[in-house]
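First the structure, then my questions, so here it is.
In this view, the complex is presented without one of its protein chains, the others remaining in place.
Order as written gives the chain letters A, B and C; numbering starts at 1 within each chain.
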Amino acid sequence: MHVSTDILTWTAVILTLGIFSFLWKDNPFYKFCEHLFVGVSLGYFISLTWYNAVYPDLFRPLFVQPLSEVSLGNKLLLIIPLLLGLCYFCRFIPRVSWLVRFPMAFVLGWGAGVTIPAVFQTSIIKQMQGTFLTPGIFARWDVFLWAIVSFVGVICSVFYFFFSREHKGALKLASETGIVFLMVGFGASFGYTVMARMSLLIGRFQFLLRDWLGMIR
Amino acid sequence: MIALLILLLAAGQVAPLDSGVPALAPPPAPPGAVRAFDTPNDAGKSINVRWSAADKLAETWLVERTEPDSVKVIASNKPGEMSYLDEDVRDGIPYAYRVAAVTAADTVWSEPSPAVTSSPQFFNLSRINILIAMAIFFVLVIYYIETAKKGKNLFVRRIAGLDAVEEAVGRATEMGKPIVYVPGLGSVADIATIASLNILGEVAKKTAQYDSALLVPNRDPIVYTVAREIVKESYTKAGRPDAFKPDSVFFVTSEQFAFAAAVDGLMVREKPATNFFLGMFWAESLVLAETGAQTGAIQIAGTDSVFQLPFFITACDYTLIGEELYAASAYLSREPLLLGSLKGQDYGKMVILLTLVIGSALLLLSRLPALGFFSHVLGFFSTR
Amino acid sequence: MKRTIPLAIVLIMGITMMVQFFVPHPVSVGFYDLTTKWIRIVGAFALVLGTGSFIMFHSDKVRRRRQGWYYSIVSLIALVVTAVIGLGWGIRPGSILQNVIYASVLVPLNATMFAILAFYMASAAYRAFRARTREAALLLVAAFVVMLGMVPVGAAIWGKLPELAEWVLSVPNMAAKRAIIFGVALGGIATSLKVILGIERGWLGGGKQ
Partner (left out) sequence: MKFFEYLLKIDRRIIYIVMGVLVIIPLVKPLGLGVSSGPRAKTLFDAVDSIPAGKTLLLSVDFDPSSMPELYPMLAALMRHAFAKDVKVLLCGLWVTGAGLADKAVTEIPPEYGKKYGDDVVYLGWKAGIDAVILGMGENIRNVFPTDYYGHPLESLAMMQSVQRLRDIPMAVAISAGTPGYTDWLNFAQSRYGLKLGAGVTAVSAADAYPYLQTGQLTGLLAGMKGGAEYEVLIQKNEYSKAYMPAVAAMDSQSLAHVVILLLVIIGNVAYFATRKRGA
C-alpha cells in the first residue's frame, strides 16, 4: 500500500472527502466545496462554449477570416444570429429588457418546429409500429402470451391516464390493470436507480482505494 | 482492355495461351431488367440503378454510365449486391446505364436502360403518415381549446391525490401545525412547475379559510416571485387579505442539495401536519421524502419525472403520477387553456388506442389468404 | 410591438421548421443547415445570460454581507479563475483547464455529489420505503426482482431470477414505459404547438406591454 504523492490526486481526495462530510453534518468544509463546484463548472462551460461554438462558428468567419475565404454575403448573414445573441444582454437593462424575447422566440420556435415532427416519428409512429400485434405472434405459445400481455398492458396503462370520464365499470377495470403495469414499470426503474447510485459510490471508493491509497490494482 | 482481350479469345477460338486452363466455362447470361430511376423523396443529384441476375455465374457486376459527353464504368459490385446508388450526377442531365455480368472468362453487357434525369422532390411521400398524425392531433387540441374558451363545461374526473388535500388542510388546522408546500425545483418554463403553482393557489385558498399556517420554500427566484403573487391573490379571493403573511413564501437557495438540506431542517423544526411536494424534482426528492416521512406528516407528492416517482410512491401517502399532476392543475384552476389542451391530449390517446386495436385486428386477419393486403398496415407505420 | 413580433417569430420559425421536415429539396436542407448554425450561436449567448444572473446573485450576497457571504466569494473567484485559465490557455488536452481544473476539481466534486445519494438511498430504504399501499407493495416487489436479477448474487439465490428480471423488464416494464412515452409525447407536442400558436405565452415573462 503506497499513498500517492501527486498534488492533483490529493486535491481530488480532499474535495471528495469534503462532499462526503455532508453525510455527517452540513459543515463549512462542505459549503466551501459546493460553492467551489458551482463556480468552476460555470467557468469550464464558458471556456468550452467559446472554443467549440462561438469562436469557430461566429468569431472566426466574421472577424478573422478574410473576404476570400468567407464571402460578404455569408458575413452579413452571420450578423443576424450575432444581433439575436446580443439581445440576451438587454435583459439587464430595464428599459429594453423586452428585447430578450427575440432570441428566445427564435430558439423556442425553431426547437418546437423541429421537435414536433421528430417526436411524432420516433415516440408515436415508431412506437405504435412496435406495439401492433402481427401474425408473427403465433410463432410460439410464450411469444403469443407475452405479446397479448404487453398489448393489454399498453392499452390499460394509457387508460389510467384518461381524464375525460369517471373511472367506472370497464374503464375502472382497465385503469386498475393499468396501474399494476405502471407500478411494475416503476419498480424496474427503482431497481435500476439503486444500481446506478451504488455504481457511482463504488466508483468513488475505487478512486480513493486505488489512486490515493494504492491498496487495490 | 482486358475485357476486350478475353472477348477475342472466346470469340476467336484461338488456342488458350496456357494449356492448363480447363475447357472455357459457358459465358454468363446478361443481367436482366436493368432499371434506372431518380431516387424518390430526396434532394436530387442521385439515381437508383437496379437489375436482376439471369443466372448464378456472374462473379462481379460492372455498372457503366453513359452521359452526353462521356462513358465511364462507375462501380463494380459483389454478386449479392444487385443495386447501386449513383450520387455524383447533376440534375437535369440525361443518363443511361448498362450492367455487365463478369466471370473469369467473359464480360457480357446488358441492354442500356432508357435515359433518366435526377431531380429533387418537393414533398417526402414516405413521411405522409407523420403528416396525417400531426393533422389529426392539431385539430383535436385546437378544437377543445376553442370549446373551453367558449365556456363550455369540460368534465375532468376526480383525482385520488386531490381528495386528500381537503382532509390534509383540515388535519393541519386541528393539530394547529403548519403546511409545507414545495413547488418543486424547476423553472417557470417547466410544465410541472406551472401545474404545481396552479395547485398552490387552491391550497392557499383553503389555508386562508381554515386559517392554518402555510410555508412555501422556493429554489428558483422567478418561481418564488410568482408563488408569492399567487398565495397573496388566493388569500384576498378567500376574503382574508389580512391573514396573508408575506414571509410565509420565501426563497432559500438555488443549489440543489443545499435547498434539500434547508427544507429538511424546516420540516424537523416546524413538525408540519402535511407536506406537499409537487413539481419538478431530481435526485434530492429522496432526501425530502425521507425526512418528511420521519416527522410523521401526511405527504402528497406529484411529479412528471419518471426517475423520482418510485421514491415518492413508496415514501408518500398520495402521489400524482406524471399527467395526473397536469390534470390536477386543470381540474382545480378550470383554466380554459389547460382544460382544452388536456382534453385534446386525452382524445389523442384514444385515437392512438383505437388505431392500435383496429390495426392489430387487420394485421392478424391478414394471415387469411383472402385478406393478405392488410399486412400493408404495418408498412404504413414505418419511418424513414 | 413588444409582444407581437416575438410571437410572430415563434410562429414563423415553428411553421417553417415543421414544413422543412417534409421537404427534402436542397433549398430546404440548406435552410436547415443555416438555421442550425444560428441556433448554436444564439445558444452560446444564452450562456451569457446565465453567467450574468449568477454573478449578480453572488455579488449581491457579498455586498449585503448576507449569511454565508464568504462562500459566495469562493464561487465568484472559482468562476473567474476557471474562465480566465480556460479562455487564456485554451481547452486543448494537456492544457491547465483539462489536466488540473477538470480532472482534479470538477470530476471529484461532480462524481462525489452523486455518490452520496447511495447513502441517502440506504437510509431512505430503511426509514421511508414502506409498502403503505397495494401499489407501493407491487413496486417494491418488482424492484426486488430487478435488483437481485441484475447482479450475480441473484442468480446464486434462485437460478431463474435473472430470467424473471429480464421478463419484468421486457414485458410489463416495456408496456408501462410505452404508455408513458405516448402520454409524454402528446403532452410535449401539445405544449410545443401552444408555444408556436402563441396560446402559451409564459415564456414572454408576463409584464404589461
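A few remarks follow.
We take it that a contact is a pair of C-beta atoms (placed from the backbone, for glycine too) under 8 Å apart; a residue touches a chain by one contact, two chains touch by 3 or more.
Everything quoted here is computed from the prediction, not taken from an experiment.
Of the listed residues A:Phe92, A:Phe138 or A:Phe205, the one in contact with the hidden chain in the full complex is A:Phe205. Within the set C:His25, C:Lys61, C:Arg178 or C:Lys194, the residue that contacts the chain not displayed is C:Arg178.
Residue in contact with the omitted chain (choice from C:Ile91, C:Leu138, C:Leu186 or C:Leu204): C:Ile91. Listed for subunit C, the residues touching the missing chain in the whole complex are 29, 32-33, 36-37, 39-40, 43-44, 91-93, 98, 102-103, 106-108, 110-111, 113-114, 118-119, 121-123, 125-131, 140, 144, 146-148, 150-156, 162, 166, 169-170, 173-174, 177-178, 181.
Residues of subunit A that touch the chain left out of the display are 23-24, 41, 44-45, 48-49, 52-53, 56, 114, 118-119, 121-122, 126-127, 129-130, 185, 188-189, 191-196, 198-206, 209, 215-217.
Note that only the chains that are shown with their structure count from here on.
Centre-to-centre separation of subunit A and subunit C, using mean CA positions: 4 Å. Work out the mean CA point of subunit B and of subunit C, and you get 16 Å between them. Under the contact definition stated at the top, the residues of subunit A that touch 2 or more other chains are 22, 31, 34, 38, 116-117, 120, 124, 131, 151, 154, 158, 161, 182-183, 186-187, 189-190, 193. Shown for subunit C are the residues that touch two or more other chains, namely 18, 21-22, 113-114, 117, 121, 135-136, 139-140, 143, 177, 180, 182-184, 186, 189, 193, 203.
Those residues of subunit C lying in contact with subunit B across their complex are 18, 21-26, 28-29, 57, 113-114, 117, 120-121, 123-124, 127-132, 135-136, 139-140, 143, 177, 180, 182-184, 186-187, 189-191, 193-194, 197, 199-200, 202-203. Subunit C makes touch with subunit A in their complex at residues 2-3, 5-7, 9-18, 20-22, 34-35, 37-52, 54, 56, 68, 71-72, 74-83, 85-87, 90-91, 97, 99-119, 121, 135-136, 138-147, 150-151, 165, 167-186, 188-189, 192-193, 195-196, 203-205, 207, 209. Subunit B meets subunit A in the complex at residues 127, 129-130, 133-134, 154-159, 255, 257-258, 261, 306-307, 309-311, 313-314, 321-324, 327, 331, 342-343, 346-347, 349-350, 352-353, 355-357, 359-360, 363-364, 366-367, 375, 377-378, 381-383.
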